[in-house]
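First the structure, which I've put down as structure tokens, then a few questions once you've had a look.
Of the protein chains in this complex, all but one are displayed in their positions.
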Amino acid sequence: MATQTQTQVPAAGEGRPTNHKWGMVIDLDRCTGCQACVIACQSENNLPINDQERFYQRRANQWIRVERYWEGEFPNVKARFIPVMCQHCDNAPCESVCPVYATYHNQDGLNVQVYNRCVGTRYCANNCPYHARHFNYGEPVWPEDLRNQLNPDVTVRSRGVMEKCSMCVQRIRRATIGRRDPEDGAFDPACVQACPTGAMTFGDLNKSDSNVSKKAHDERRFRVLEGLGTNPSVIYLKQVDTHA
Amino acid sequence: MHNGEHGHSAGEYALEGLATHADVAKDVLSRYQEVTPRYRAWLMALGVLFILGIVGFILRLMDGFEDGSNWGYFVATLSFILSTFMAMPIISAGLRLTKANWRRPFTRVVENMAITGVLMTLMVPVALAALPPLEGRLNIWFDFPLGAPGVWDFIAYGTLALTGLALLWTLALPDLAAARDHLPASSARLGIVRWLAAGWEGSLRQWRVQRQAALVLGAVYLLTYPLVQTLMVADFHLGLLPGSKDAIFPATQVVYALQSGIGLTMMTMFAMRRMGGYTQYFTVEQFWALAKPMLALAMLWFYFWWASFISFWYGREPRDVATLQYLFLGPWMIPFFTSFILNFLGPLIALIWNPVRRSIWGPTIVGTSIVLGALINQTRLMVSAFAVPDHSQHVLNPIPPAQWPGVPDLLIVVGGISGCVLLFMLVSKIIPPVSIFEVAEGLRLVKVRRFLGRTVRVIAKSH
Partner (left out) sequence: MYYRRTLTEAQINRELLGTVLSTPLWWVVLTGLLGIVVAGMLSAIGFMFNQGLKVTGLGEPVFWGFFITNFIFWVGISHAGVMISAILRLSQAEWRRPMVRAAETMTVFSLMCSLLMPLIHAGRPWRIFYWVFPYDWARGIWPDVRSPLVWDPTAIITYLTSSSLFVYTALIPDLAVIRDRSTGWRRTVYGILALGWHGNPRQWKLQGLAGILLSALILPVFVSVHSIVSWDFSVSLVPAWHVTVFAPYFVIGAVHSGVSAVVTLMIIMRKLYKLENYIWEEHIDAVARLLIVVANTWLFFFWLDLVWALWLKEEQEMAVWQLRMFEAPWSWLFFLFFTLGYAIPVPLWMFRKVRRSFTWMLWTSLIVNFGMFLERLLIIVPSLAKRGPWVFDWASYRPSPVEITVIGGSVALVSFLLLLFSKFFPLIPLWEEKEGQLFIDEIKVGARVVPAIVKEH
């Protein structure tokens, strides 16, 4: 990688094996569907404003979205919520279909997107069973007064590239700068930080004593569309509601 | 395309002095009439093997049908018969539709193989009895069984066998009549031949009806065959492998079948040259012409297999991975790669050379390798499916070990194949094994002329 530009933040895992495997546990029994995570992600990651028109065009760009579904039969129907973002699959279907390595697996167990490589074939998005990938159909625009709120740590993506949840890789880079090994809970992605009910937990799944590892072994655990064999890094917890 | 240097010399097409229908009939029928000691010896040997096969079958029958895995080799034999012997009439029907003149000498050989449909139809009920019930496993009948699979399978196989026999009989009529007129009154066969010839006298109307019937029956056979193969693999292979979703496989099986059908045609033509003395009819031209589709089918063998392999390999769903692991890379790896070499790699390497194609030995050896590979391949497909203990799983887990044949299994396989050859040999003494009228017709349609300083063939367009 001789062409790598010199930056103050060294590329994670460059030339060394790392012991991290970043992952997340989302406790659906705590999720109220308040959408705070969505807004936090929106402002942290320089996502354009999803106005009504963009929703009508089906081009709303949400790295994390809260899916609503119903449980039970009438009249005993309950609304349930599940926040869905990129699942950072270990066996990611999106990676092997990209002709230009614009999405690949890094040493920290993250599925990362390299915007500069992306040519916009959109094959990865078709092949993602979680529908977690979003395409910039047009140049992103912000209202004039919001220009200055863009996060300087995050690239503003141009039109024609694919993007998706990065698990706030900028925060991970900052925390692991100089090969530091951050303490468990020392930093969180924006969505986790914003969750008012503490439904989301982020951390290193490779450390057995980390909060996220402990929760990952909860008996309520499941992973979405597990039958596809994608092996996601995002684990959901949900009590099976026998009364619903 | 073909270099003039290797061309036939003038007059060669007249089959060494045989120019008319009467000549051909005399030559074929004299060979047909005599029953040599060698022929009897072969019949005896095959009969013994066939009886041994029945013994093996009875041994298996005593174990009962509770454990389906006992019957894997029986079903493999059935599948081999369906996809080798029963595939052969397709060759004649297809070549007749495309009006290939070189087909003429061997059409009867491949049509005579339709007689094995009798044995096949007898085996189907047993195979169906060994099938586990439809509930809880994959099947092509979905929620509307209506007597499936038994009734429908039996109807399908029966239709195929009957169509094959009808095709055989229709096309044999003129030759049966010729045999009727040729055989001496003392011949034991005369009665049955006369009965089968059904008063054929070769009137224009009879010819017209016969021609139409042959085309229609050939087309019906062509259309029925893929459907029967679809049922075969859906019920006996794909339906028993948990999580296997391989939409191409029925078509793959048809390709396998056509390939081994051609392979067996090569072997039969060779045997009839050596042992029956029909050297004039099965010439290099037949071997050479048939070697081209054989080469194409060897490549298609790979193509159809590869199409499903690559989808599984890159799909990487757990059920895909399990199927790959079971059928290709795990317990059945050795049979798979053996058949890969015998059916694809070997034939490809051998047949791309024109001198190999344009010989008697080359296509025969390749044909033998293909038929052997087909036997191994069908065994792998059917036995592996029957060896799965629990058909109701969604993903094959754990992967069962390979199942090697026991003594009864070997007896069944050998006996089944011997039975087919036996039937073929018997029928060859009732229906002349070379189609006299087709060969004679071919002789009339082809003339040898001088053209631009070379000797060429002028082929009439028949209507």
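In order of appearance the chains are A and B, and numbering begins at 1 in each one.
Simple rule for what comes next: a residue touches a chain if its C-beta (ideal position, glycine included) is under 8 Å from a C-beta of that chain, and two chains touch if they have at least 3 such contacts.
What you see is a predicted model, and the numbers here were worked out from it, not measured in a lab.
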item: Which displayed chains the hidden chain touches across the whole complex; value: A, B
item: Contact with the hidden chain (one of B:Leu122, B:Leu329, B:Ile349 or B:Ile459); value: B:Ile459
item: Contact with the hidden chain (one of A:Met24, A:Cys37 or A:Val84); value: A:Val84
item: Contact residue for the chain not shown (choose from B:Leu122, B:Ile155 or B:Ile310); value: B:Ile310
item: Hidden partner chain, touching residue among A:Arg30, A:His131 or A:Arg180; value: A:His131
item: Options B:Val55, B:Ile140 or B:Leu215, residue touching the unrepresented chain; value: B:Ile140
item: Positions on subunit A contacted by the hidden chain, ascending; value: 1-3, 57-60, 65, 67-69, 84, 93, 96-101, 117-123, 125-127, 129-131, 134-139, 158-162, 225, 228
item: Interface with the undisplayed chain - residues on subunit B; value: 1-2, 4, 6-8, 138, 140, 142, 223, 226, 230, 238, 243, 245-251, 299, 303-304, 307-308, 310-315, 317, 444-445, 447, 449, 451-452, 454, 456-462
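The rule is simple: only the chains that are shown with their structure count from here on.
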item: Rounded Å distance between subunit A and subunit B, as computed from the means of their C-alpha atoms; value: 57
item: Complex interface listing, subunit A residues touching subunit B; value: 91, 93, 96, 227-229
item: Subunit A-touching residues of subunit B, taken from the complex the two chains share; value: 314, 316-318, 321, 394
